[in-house]
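Omission of a single protein chain aside, the complex is shown with its protein chains in their original locations.
Labels run A and B following the written order; every chain starts at residue 1.
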Amino acid sequence: MTGTEIYSILQKVRSQKPVVHHLTNWVTIYDCANVVKVFGASPVMAHAPQEAAEMASIASALVLNIGTLTVDFIESMKIAAKSANKKGIPVVLDVCGAGATKLRDDKCFELLNETRVDIIKGNASEVARIAGESVNTKGVDSTEISKDPAEVAKFLAMERKCVVVITGKEDVVSDGSRVLRVRNGNEMMSHVVGTGCMATSVIGTFAAVEKDLVKAAAAGLCCYEIAAEIAVTSAGGPGTFKDKMFDAIFTLGADSVEKMRKVEG
Amino acid sequence: MTGTEIYSILQKVRSQKPVVHHLTNWVTIYDCANVVKVFGASPVMAHAPQEAAEMASIASALVLNIGTLTVDFIESMKIAAKSANKKGIPVVLDVCGAGATKLRDDKCFELLNETRVDIIKGNASEVARIAGESVNTKGVDSTEISKDPAEVAKFLAMERKCVVVITGKEDVVSDGSRVLRVRNGNEMMSHVVGTGCMATSVIGTFAAVEKDLVKAAAAGLCCYEIAAEIAVTSAGGPGTFKDKMFDAIFTLGADSVEKMRKVEG
Partner (left out) sequence: MTGTEIYSILQKVRSQKPVVHHLTNWVTIYDCANVVKVFGASPVMAHAPQEAAEMASIASALVLNIGTLTVDFIESMKIAAKSANKKGIPVVLDVCGAGATKLRDDKCFELLNETRVDIIKGNASEVARIAGESVNTKGVDSTEISKDPAEVAKFLAMERKCVVVITGKEDVVSDGSRVLRVRNGNEMMSHVVGTGCMATSVIGTFAAVEKDLVKAAAAGLCCYEIAAEIAVTSAGGPGTFKDKMFDAIFTLGADSVEKMRKVEG
C-alpha cells in the first residue's frame, strides 16, 4: 500500500468519526476505548443482552474480544454480531487466549459458526489453534508455531471466507488470496499489556470506514505501529511508552506515514 | 462563586477525606477511583447486592454511572441508592449513553422513580433525553441539541426536584432556580475517554463535603477543569495529558483556583 492510500483511510476515520461498538475484555477495556478515541473515532462499550443488538445497529463496526470471556458474555456477543451482520457492518473477533483452555476454543468456534465474522485476529499460536492446529500456549502470550504464519492466515481465511490477521514481529493480513505484511512497530509493544487488544480495536476502527478489509486492517496496524515507533524514541520504558503512543496516534501526520510505513504485498 | 468559596470546598475534601462509594462503568472505573483519590478522598467500588447497602452506609456520597449497565447491576444500584437515601448522603447519577438504547432510558427512569437521586449529570443530549426530549445520540459521545442546555437543566431540576449538571464546552449546574455556569476546561478533555465519568466522580466527592449541591458541583467541576487547563500546557497529546491532569489535581493550590476560575451565576 502507498503512504497516500494508508493516510487517506486514517483521514476517513478522523472525518467520519465512526462509532465502534465493543464487547471486549475487562483487563484492557479502557485502552481499547481510548485508542479508538485518539484515532478520532467514537468507542462505545455495551454488553447487556437487552441492548447489544440496538447498540450494534447504531455503530459502524463491531469488535469482539474473548480475553475475559464468560458463557453469558459470549451470548451477548452473538446477539451483537447478528445485529451487525444484519446491518452489514464489519465484525472483528480477537481470539485472545485461544488454545489456552477448552472454553476459549469452543466459544471461538461457536462465534465463527453461528455468526458472520469478517476479520479474525490473534497472535500466531491463537490463530493457528483456530485454524485447527495443535499448539502450545502460554496463557495469552504468543508462542512459536511450526508453520509459516502467512500460510496459516491464508488457509483460515479461505476456510472461513473472511480476512485473517496474525500479529507479531511481522503482521500478516490475508483474505485467502492476497497477503499483506506490516513490518512496523517495535519490541517495546510486547512489554505492555493491551497492545494486542488495542490493535484489534484499531482494525475495527479502520474497517468501519474502508470496505476493503485487507487494506483497512493493514493501514490500521501500520498507523498504530508507526505511532509506537515514534513513542519509543522518547519513552523511559513501557510505562511512559503507552501514553506517548496515544499522543503519537493523535498527532500522526501524512509525512510520518509516508516515510515510515513498511507495508508489503 | 468566589475563589475562596471554591477553594474552601476543595480543602474540606482534602481534610475530611470522605469515602465515595461507586457503582460505575467498567471502562473508566480505574480513572473514577483515581480522580477521587488524587483529590484527597477515599474511593470504594462495591456492587454485589449483598454488600451494596452496607458499603453505602459507611460512605459520604454515592456515585452511579450506567455506562456499562446490566439489569442486575441496576438492581444493585437501587439497593445502594436506597441505603444512601436512608443515611441522607447525596446520590449522583451519570446518565451515560441515555438516548442510545431503550434499556438505558428505561433504567434511568427506573432509578429516578424508585430512588431519590440528588444530582443528575450528563452531556447535553443525554440529559435532554432524560428531560423527555427526542434526541439523536452517537453512542456515548455528546451530540447537538436544539434547546438551550440551561433551560433543559432548569426544567429537569424542577421536574425531579434535584440538581442537574450538563457538561460541555460550558457546564451548566441548576437546581431549578439558580443556574451556575462553569467555563473552565479545554478541548483536549474531549479527546480522552473517561473525562465525563471522572467529572461525575468529582461532583460526588465535592457533594460529600458540601451540602449546597449546586455549589458543590460547580466547585468540583471548576477545580477539575482548572487542573485540565494546567495539564494541557505541558502535555504532548491526550495520552500524557491525563496523567498530568492527575498531577495538577493533586497539587492544585489556592492561587490557581483564584486566578483561573470561570464560574458565573
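Basically, contacts are C-beta pairs under 8 Å (C-beta built on N, C-alpha and C of every residue); 3 or more make two chains touch, one makes a residue touch a chain.
Predicted model only: the values in this text are computed from it and were never measured.
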Residue of A:Val140, A:Leu213 or A:Leu252 touching the missing chain in the full complex: A:Val140
Residues belonging to subunit A that touch the chain removed from view: 25-28, 30-31, 67-71, 97, 100-104, 137-141, 191-194, 235-240, 242-243
Positions on subunit B contacted by the hidden chain, ascending: 19, 21, 26, 29-30, 33-34, 37-38, 42-48, 50-51, 54-55, 58-59, 242-251
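Keep this in mind: only the chains that are shown with their structure count from here on.
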Geometric centre distance via CA averages, subunit B-subunit A, whole Å: 32
